[in-house]
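All protein chains but one are shown at their positions in the complex.
This part shows subunit A:
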Amino acid sequence: MKPLNIVHLFPELLNLYGDGGNVIALRRRCEWRDIPVQVTEVGMGDAMDFSHADIVFIGGGADREQMIAKDAIAARKAELRSYVADNGVLLAVCGGYQFLGHRYTMGDESVGGLGIVDMETVRGEGRLIGNAVIESDIASMPVVGFENHGGRTTLGAGVKPLGRVLGATHGNNGEDGFEGVHQGNLIGTYLHGPLLPKNPQVADYLLARALERRGESCELAPLDDAVEAEANRVMARRLGVS
């Protein structure tokens, strides 16, 4: 079997909140199941080829680094759009998530995004910061993480969020109760933590979709997730969700 190819875009630039842990989680969960896996890191100046990608990951960066990455990704807009249109599995977090919409705010400036998802991000008063918990239909456990964003994202009518906020979690904009986006095989979210290690069901959801798209069995062998589940439970309980 050809290894499952996880493409990590600009890890040296978009690496602000430990989000590379998502790639570690995907890779380890393949290795533990003897699913051949490889991680392709795409750096500045490297060719971006999505035709051999099974999962693409885009993280967030500091404003300065995100500025540098923005133009490189925008230059490959068409390829990324056709990858998503072809049901390619994509996980985008925070800055990477905002970038998927029509427009987003960078510093004080409004910038055009990739337009892959019908959504917009504007700057709001103050940052939305804190431990976060949401409920999502792709996981029976609550999905926990940490949010820290100044942008307020609003999904277009009919666009499905990743989930609904629980407790004091802010979510996309602190108002409509939605968090992230889930469109086909694409997931966008503000949740750091990083997202996948403490939410193994979300990690496995992405792996199953990637295998399914390759026409392989998406039945994943069960793993012992006691350590992950306990960390998830401790945080969910702390946030008043049990």
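The rule we apply is simple: contacts are C-beta pairs under 8 Å (C-beta built on N, C-alpha and C of every residue); 3 or more make two chains touch, one makes a residue touch a chain; residues count from 1.
Keep this in mind: contacts and distances are computed from a predicted model.
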Practice task
Just go with whichever of "TROVE domain-containing protein", "Lipid II isoglutaminyl synthase (glutamine-hydrolyzing) subunit MurT", "2Fe-2S iron-sulfur cluster binding domain-containing protein" or "Cysteine desulfurase IscS" UniProt uses as the name of the absent chain.
Solution key: "Lipid II isoglutaminyl synthase (glutamine-hydrolyzing) subunit MurT"
Problem - Full-complex contact with the absent chain, from A:25, A:117 or A:207 - result: A:25
Problem - Residue, one of A:88, A:142, A:171 or A:193, that touches the chain absent here - result: A:193
Fill in the blank from the handout: Given A:105, A:131 or A:154, the correct residue touching the omitted chain is A:131
Problem - Residues in subunit A touching the chain absent from view - result: 12-13, 15-21, 24-25, 28, 44-45, 62-65, 67-68, 129-131, 146, 148, 192-194, 197-198, 227-228, 230-231, 234-235
